[in-house]
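Take a look at the following structure, please.
All protein chains but one are shown in place.
Chains here go by letter, A, B and C, matching the order in which they are written, and residues are numbered from 1 within each.
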Amino acid sequence: MASSIRVRATANGDITEVQALIQHPMDTGLVKDSKGELIPAHYIQQLKFECNGKDVFVADWGTAVSKDPYVKFSFKGAKKGDDLKISWTDNKGGSDTTTAKIA
Amino acid sequence: MKARIHLLLGSLSAALVAFVLTSPRVIAADKVDPVADAKAFQNFFFQKFPNVKHEDFVNGPYSMNEDMKRQWQEKEEFPPYEFALDAGKEMFATPFKNGKTYADCFPNGGIGIRQNYPYFDEKEGKVVTLELALNRCREANGEVPYSYVKDEMASLTAYMAYTSRGKLMDIKIPDDPRALAAFENGKRYFYTRRGQMNFSCASCHVQSPGERIRAEILAPALGILNAMPIYRSEWSGMGTTSRRFVTCNSQTRAVPLEPQADEYRDVEYFLSYVANGLPISGPGARP
Amino acid sequence: MTTTTGPLPTRRLILQGAAGVALLGLGNLPFGASLALAAANDKYPDEAFKQKNEADAIKALYGKTAEPSDKVKLDAPEIAENGGVVPISVTTSLDKVTSISFFVAENPFALAASYRIPDGTVAAVANRLKMAKTTNVTAIVEADGKLYSATKEVKVTVGGCGG
Partner (left out) sequence: MKRSLLLAMLLTLSLAPSARAANEADYKAAYAAAEVASKEAAGMRNQWTVTVSALAAAKKAADGGDFDRATAAAKEAEALAKASIFQATSEKDAWKAMEIR
């Protein structure tokens, strides 16, 4: 089943650029649905990137992060073929994880 | 209640007067000549926006405003329609209950053919759009048709558009009076004012592309369907051509027709034909 | 969207839950504030995300105030094409950066996102945030224990002709 995480990690020289797009509603809990009831808050709280056994980037997110959230960053110390592990957990205890090869 | 009505009528007639004054000077012509119409249509935009590259018109509002174009290019690095695209690819690969797939319904397996849609079906005597052909394929294979305005249809057309990216729009009008009538009917719909706002498609997309309606920059009509289907941030979801037509109608306070009504099929035929020669850029991301 | 609830996440949730409760129990005792100071730990800064205004959120997250610095380059649009998806990014030439955070002043909750930057990671982040209305967006960089900030106003309004 397709993971909810789309990631593109490309290494040039010692710097690896990482882009991630995650399929998630990121509901704020402040919005009403068509029947006028509040849609409960449902948003990713923590997104973690690990490479070679080390955290390379940790995101703590609030309700102001867009639906289908996107993030881009770069880090040093990895090379083509290394594994990049990505995992997120949301406020309802949901989570997903995937591993991508650095291109 | 009474004051509100007069206010409403005042704004209506003011909008009317404003738009009639600014309409370009035209001479009546009754013979339907799509080739001439397309040339005039394209030249109108090429002259109105001389420094916009011709193929850039298909990028809608982003061809009109640098700041918006920058925001768009940033989004295109990892576009929000990725999920619809993957879903469409998966749906194309998943056979129906009877074992057939979409590839069996379309020439070249449905790959790289979006630029020929919509086409005029001489057996039916009507315009057939990509969305209609997809649902007919589903029905022919015993499947329930998809809603024209929901994500499943958008995923399918997103994938088919993606396989045609860069190919030039290539709509044909056969030498058949019914095809010419459909083209003319589409043109008439495009220029006809409707809704309490009394706007036609042209009021926004011919007379004021590049200008703002509140936060949004209006797209030029030339190539406006080349990026379909589009992921709109405003809907925070995918939008098919049908969804765009229906919401545009309700924006002008006109009650929309049912999706894939003849008028919508014909106006899609008209708008696609006059964009012949411009590249397909779908699926697109829009405000 | 898969929602795997394997052993690891539940253990982390229990930990977070316990830590959260501990923090709440402490109320806003100075001890609670010093807990937030150790920002680099694994814990989700729940308290900071609950603050309505920016100043409280910064205090809850970092426990100190920031000073504007031209070494923090905040990139945000003049007019957001849509309040729901505003591309905002920050780069900085400061070194020994340990954390980068984004605040949207007049959002219901000012703190939008906070990123922990381990050493070896470039001090730059791009993301897409929601903005309730036209207001100031502030990026704060924690470098070598001090806070530096950059602010820019982003105009936000709805689109369409209001049918």
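Quick note on the criterion: a contact is a pair of C-beta atoms (placed from the backbone, for glycine too) under 8 Å apart; a residue touches a chain by one contact, two chains touch by 3 or more.
Since the model is a prediction, treat every value here as computed from it, not as a measurement.
Taking every chain of the complex into account, the absent chain touches B.
Annotation: of B:Asn65, B:Asn116, B:Asn141 or B:Gln196, B:Gln196 touches the absent chain (contact as defined above). Only one residue in the set B:Asp121, B:Asp170 or B:Glu263 touches the chain that does not appear here, and it is B:Glu263. Residues touching the missing chain, restricted to chain B, are 1-2, 5-6, 9, 12-13, 16-17, 20-21, 23-24, 26-29, 37, 40-41, 44, 187-188, 191-196, 198, 200, 202-203, 206-207, 250, 253-255, 257, 263 (touch as defined at the top).
Heads up, the rule we're going with is that only the chains that are shown with their structure count from here on.
Computed from the mean C-alpha positions, the centre of chain A lies at a distance of 33 Å from the centre of chain B. Taking the mean of the C-alpha atoms as each chain's centre, chain B and chain C sit 40 Å apart. Counting partner chains per residue, chain C shows two or more touched chains at residues 84-85, 126, 128. Within chain B, residues 80, 236 each touch two or more of the remaining chains. Within the complex, the chain B residues that touch chain C are 61, 67-68, 70-72, 74-75, 80, 195, 197, 199, 204, 213-216, 233-234, 236, 250-253, 287.
Chain C contributes residues 1-5, 9-10, 12-13, 42, 44-45, 49, 84-86, 89, 104, 107-109, 111-118, 120-122, 124-131 to its touches with chain A in the complex.
Those residues of chain B whose C-beta lies close enough to touch chain A in the complex are 77-78, 80, 82-83, 86, 90, 236.
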